[in-house]
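For this view, one protein chain was removed and the others were kept in their places.
Chains here go by letter, A and B, matching the order in which they are written, and residues are numbered from 1 within each.
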Amino acid sequence: MKTTLLITATAMSAAAFAPVLASDYPNRPIEIIVPAPAGGGTDNVARMLNQYLEQELGQAAAVLNVAGGGGAIGVNQLARSRADGYTLLSTWNSPITTVPHMQRVQYSYETLTPITSTSQSAYTLCVSPDFPADNAEELLTELQANPGRYTYGNDGVGGTMRLAAERIFDAFDITARPIPFGGAGETLQNFLGGHVDIYGGSITPVLPYVEDGQAKCLLVTSADDNDALPQASGLAALGHAELETVLWRMMLGPEGMDEARAEVIADAVARAVKHPEFQAFLADQGETLNLVRGEALRERLQQEAQAIGETLEGLGLKQH
Amino acid sequence: MSMTYRDLFSGLAFLIIGAITAWMGKDFYDDAAYVPLGAGSLMSLFALPLIWRSSRRLLVGSPGGQAVATALVDHPGRFLATLGCCLVYYVTLPHIGFYTTSAVFVLVLAAVLGERRPKVVVGITVVFITLLYGLFAMVLRRPLPVEFFLAS
């Protein structure tokens, strides 16, 4: 009897305590790991979102840039940190779905706590104005006709950009030579200097050069066309919508993070993205909102990780 | 120990490091092996003149250009005490919290290194920790390991 009473009492106090904990969260500053260097695309979006997230949470949220290893270093660090909801991850998809196939890592989409995805954008392939092609079909024909002749800059071996390009090239029986640069900035520099033939990377950095005619962007790696790049076709227009490989961003927590706390963050993000300034910012970057949360997010990660694993195996790049 | 002996030993050490680097590097995939192989071999190569010159000096029996250089460690006791304090500091930092551990570290190491005026030690520690708190908590707002009495 006594024991039952004790258990009931404990259960009751725990039950009384748990919602208090959730409503009390967060009561001190949160640290958000961004697995990319300060000033990059992922970092900019994370910082912009962070501003409004802080307002919604009523707590400071500090961005900590932990770059390296294609993003794996930062995610490893999150996986090792305490799952109290005060250390979160703001990342793009490649460290979660691509890098684990190529490197040893301490995490997987199965263990990390999915919170919510935020936005997504496509990659683009651009050529210089004198390149003998003016639309996606001509570009692919030109590449088909000259196997191994053209070089395309991309974001490196573990990067999603190269994967997106290789999937398309594979389907169209194209051989182009990938040149792995450190990021879109470096790729752009080498493309503008004429050191590589094709720019492969995110849309934002190359946009100003499209406007003043120094670059022709002919292909985007999403199924749909992109409003910011009228000359470029999406994959659906080429009859291969299934090859879509996009860049998308999300927030994750360490393994075993309290679900109620994950909900608190997901709700705050959902409110934060409604700010018109944030939406205008995303539109400038050519990104679109995309909110998937909880287990549905895990599902999305799993599907993408499997598809990418198969592609990598086909390319002979898979190592783990 | 004279500089000649030190040159001989460091030359040998670099020879070995270079050889190991090159030997491990030769198995790397394709072009990932170029630079490891090159840097390792070059290191072994540059170690040779050092070894040759110092061993020649030793064999000829001349004391060498430089006489006895400074000792390898001036005061082993203080050296090791400082290192030991640092290690304890780093180990406890994430568990006990940044400001607490740092304050204790300054107090203890100052005493170990021979500062015997409690007022000076405590005064400087308090001012120092307060300034750090001001900089990191107020200006930069950067989270540091949480104090044990605040953790949830």
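Keep this in mind: a contact is a pair of C-beta atoms (placed from the backbone, for glycine too) under 8 Å apart; a residue touches a chain by one contact, two chains touch by 3 or more.
Convention: contacts and distances are computed from a predicted model.
Missing chain, UniProt name from the options "AzlD domain-containing protein", "Putative tricarboxylic transport membrane protein", "C-type cytochrome biogenesis protein CcmI" or "(2Fe-2S)-binding protein": "Putative tricarboxylic transport membrane protein". For the chain left out of this panel, the touching residue among A:Glu138, A:Asp173 or A:Asp284 is A:Asp284. Those residues of subunit A that touch the chain absent from the view are 31, 33, 37-40, 43-44, 47-48, 50-51, 62-66, 68-70, 72-73, 76-77, 102-104, 106, 151, 156-158, 177, 179-182, 185-186, 188-190, 192-196, 204-205, 207-209, 211-212, 280-281, 284-285, 317, 319.
One chain of the complex is left out; on subunit B, the residues touching it are 3, 6-7, 10, 14, 17-18, 21, 24-25, 28-32, 34-36, 39-40, 42-43, 46-47, 49-50, 69-70, 72-75, 78-79, 81-83, 85-87, 89-90, 93-94, 98, 102, 105-106, 109-111, 113-115, 120-121, 124-125, 128, 132, 135-136, 139-142, 144-145.
Following the convention adopted for this analysis, only the chains that are shown with their structure count from here on.
The geometric centre of subunit A is 38 Å away from that of subunit B, both derived from CA atoms.
Residues 141-143, 146, 150, 152 of subunit B are the ones touching subunit A in the complex. Here subunit A touches subunit B in the complex through residues 27-29, 31, 60, 62, 84, 86, going by the rule given at the top.
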